[in-house]
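Quick notes on the structure that follows.
Note that one protein chain is taken out, while the other chains of the complex remain in position.
Chains here go by letter, A, B and C, matching the order in which they are written, and residues are numbered from 1 within each.
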Amino acid sequence: MKKLINSPDSVVADALRGVEAAHGDRLRVTFDPFTVVRADAPISGKVGLISGGGSGHEPMHGGYVGPGMLDAACPGEVFTSPTPDQMLAATKAVNGGAGVVHIVKNYTGDVLNFEMAADLAKAEGIEVETVLTNDDVAVEDSLYTAGRRGVGVTVLVEKIAGAAAAAGRNLQEVAEIGRRVNANGRSMGVALSACTTPASGRPSFELGEDEVEIGIGIHGEPGRFREPIGSAAQLASRLMTPILEDLPFRSGDRVLAFVNGMGGTPLIELYVFYAEVAKLAAEHGLKLERNLVGNYITSLEMQGASITLLKLDDELLRYWDAPVDTPALRWGA
Amino acid sequence: MKKLINSPDSVVADALRGVEAAHGDRLRVTFDPFTVVRADAPISGKVGLISGGGSGHEPMHGGYVGPGMLDAACPGEVFTSPTPDQMLAATKAVNGGAGVVHIVKNYTGDVLNFEMAADLAKAEGIEVETVLTNDDVAVEDSLYTAGRRGVGVTVLVEKIAGAAAAAGRNLQEVAEIGRRVNANGRSMGVALSACTTPASGRPSFELGEDEVEIGIGIHGEPGRFREPIGSAAQLASRLMTPILEDLPFRSGDRVLAFVNGMGGTPLIELYVFYAEVAKLAAEHGLKLERNLVGNYITSLEMQGASITLLKLDDELLRYWDAPVDTPALRWGA
Amino acid sequence: MAVDRDTTLAWMTSFAASMEEHREELVQLDTAIGDGDHGTNMNRGMQKAVAQLAAAEQADTGAVLKTVAMALISTVGGAAGPLYGTLFLQLGTVLAGLQEVDLPSYAAAWRRALEGVQARGKAQAQDKTMVDALIPAVAALEAATDLEDGIRAAAEAAHQGALATTPLVARKGRASYLGERSAGHQDPGATSTYYLFKSAAETFAH
Partner (left out) sequence: MAVDRDTTLAWMTSFAASMEEHREELVQLDTAIGDGDHGTNMNRGMQKAVAQLAAAEQADTGAVLKTVAMALISTVGGAAGPLYGTLFLQLGTVLAGLQEVDLPSYAAAWRRALEGVQARGKAQAQDKTMVDALIPAVAALEAATDLEDGIRAAAEAAHQGALATTPLVARKGRASYLGERSAGHQDPGATSTYYLFKSAAETFAH
């Protein structure tokens, strides 16, 4: 394992020192417990938005803290959900009196820890609504699993619900909009290589020279299927078909297409992939109104990509376009 | 070699199809020859800015085309400088009558091709000024080499000269500001792994499990020295010392610090690295006024990072802060 | 030997050492069907737990267990943090205020701990989780007539339960995403639960 780190034990704290050094003018970083909070939080009267999850998915979530998006993030250890005390601290830090939305990716650990945190926050008199993301169509048989995983749509929920909160919508409305994004979003991913957590020091799985994992999550877990690698066009179709069928997306639907890199995929390949996704979307009759191409929800240095399609309506589109001013997503500001 | 591509021969064209699909509302992509041009070019009376270089360094340069930065980019084949006809086409497309600045990284191929292009453009009556970037302190003995390579500072030149052009400065002034950025910027990089071009299919070099290449360029070439890997703190100091000594940077200098990922390094590691860079800069008495952390000038999927320090003055700072609206760098707009 | 504050402290110290010793093994088990952090998570949590136990006088068995619960909840994260946190919180709640714990009280506390883990995680038997080690262990305790024998039997039952997770297809937790591919690997959480009982058995064998 070769990494640009000081030691496996200190990697999250060290990275947070970097975040503080780079963005200390607009973010407040706490180390005990780990939180990343908007410098101007809490905003009186505004619904607070927090999210959190294991580290190793950067820029998610710390990179999305700022006006128009999250009010705080709780970074856990690498690929390990954060703990309730982090979430409680973040919830208190961003509560402007209008309640706080917890955006939670559907993994057992994240769900259980956020559940405990919500109980603690409510016990302290803070209203909390939880928006659970579970957009991964690779997990088909959700009765016999922990349910679908929350993956790419999480970024879109954070942006769009964040804009709704910035626009002054109330707690129920912000949560409802977040849930609407999740309900209208579907994702699936492919890995060309594994990743190595600093603590384990070994790749999370071994792939042959011409194999890929289809239907991966974001924690270096193996996917649902191991298959021979195909061209970008073939892989795009391998992922798009289940996505399109699942919602289902219909001809004429207005969509946002999000091609996400898993961390180690060069941008040139993501654009090659996006070209194929756009082609398939057009063939399916979709109206591609917006897009996002880049490394936004990652698995350390994993090579691979995921596709997220979000069916848009006027309101979601308006909130997507609204100004956002965070380290990793910034426009109109 | 495992890549998300259709074929090694079509990777640049395929990626440009993706750029067109994703950003067609604001960029115009041509395929014969390859250029990426602002949709609203030429802007009458504004100095045009173009750059170009081999592909595989994304988001450079195509991701920097837009208001406040480049007017056009010329993508070559992977790691191969573009050809004069591309540069001529781009020059003509962005010439609004106030002349065109060519931003050229100092590599023999880029220099020679841009020289030919400038001759051709001048023959057609277009005024051209060339800004050469050569900020890489790893190349010490420039009398016996092709001179220092242009690396990280190129991004800063494009942003700052782009803002000067947007502010209405004339050709000489925009070129002078670009040269000033280059003259005040110094960079050095480290590779933890090689990269593999689609055409060659093999890693550009082989490193042992605990070795790094120090003083790399951006084309997967081996660096100046092969050394045992150190901690992030040690590697930061290994790169910062020659950078600080070279300009030299002095206590009290105002600087912009740019920690750049080579493409395959997760953002969490770049922030770990940035923390060390900021610490060393502070110990040296530098005033860290601005920073940029991310994958901005890359070598495909190489793991590693480079550090660029730029000594700021009021004017450079003002142009750095000015609005920019490109796919890869966006603020204030 | 009885379950009291000191034996419970010794048990927790032993479990912390066991998590350190088996960190790598649990990471490997979790790499095969999860995300490779279970050993690191449990070790981080238990080192924090023993540090907190050392930092303040613990009034009784229940206090020890609650301190461990809070340490795990605030340092483990992941699925294991809330689940083991709940386990120790329930144990500690039932045993609160008791200086000496007899077999029936101990077994009843473990029944409540099991119920708490299931209420939180919704896992049933055969879902390939720590519950598959807990269920037979608690049953063994309940069936015992002697505390020491009961704890030894519980450890043996937890061991069998953990081993028996290998052929199962996971239906809860991260491993469930693998579907059929989760079969053939022992569950990391069931394994750490076995080590928890093994530490108890070793503590009470002294």
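Simple rule for what comes next: a contact is a pair of C-beta atoms (placed from the backbone, for glycine too) under 8 Å apart; a residue touches a chain by one contact, two chains touch by 3 or more.
All values reported here derive from a predicted model rather than from experimental measurement.
Touch, as defined at the top, links the missing chain to these shown chains in the whole complex: B.
Within the complete assembly, B:Thr80 is the residue of B:Thr35, B:Thr80, B:Asn260 or B:Thr308 that touches the hidden chain.
For the chain left out of this panel, the touching residue among B:Lys3, B:Arg38, B:Arg149 or B:Lys311 is B:Arg149.
Touch with the chain omitted from the figure is made, among B:Ser10, B:Asn170 or B:Ser200, by B:Ser200. Residues of chain B in contact with the chain left out of this view: 33, 54, 76-85, 107-109, 112-113, 115-116, 138-139, 141, 144-146, 149, 197, 199-200, 202, 204-205, 217, 219-222, 224.
Just so we're on the same page, only the chains that are shown with their structure count from here on.
Centroids of chain A and chain B (each the mean of its C-alpha atoms) stand 29 Å apart. With centres set at the average Cα position, the gap from chain B to chain C is 54 Å. Residue positions of chain C with contacts to 2 or more other chains are absent.
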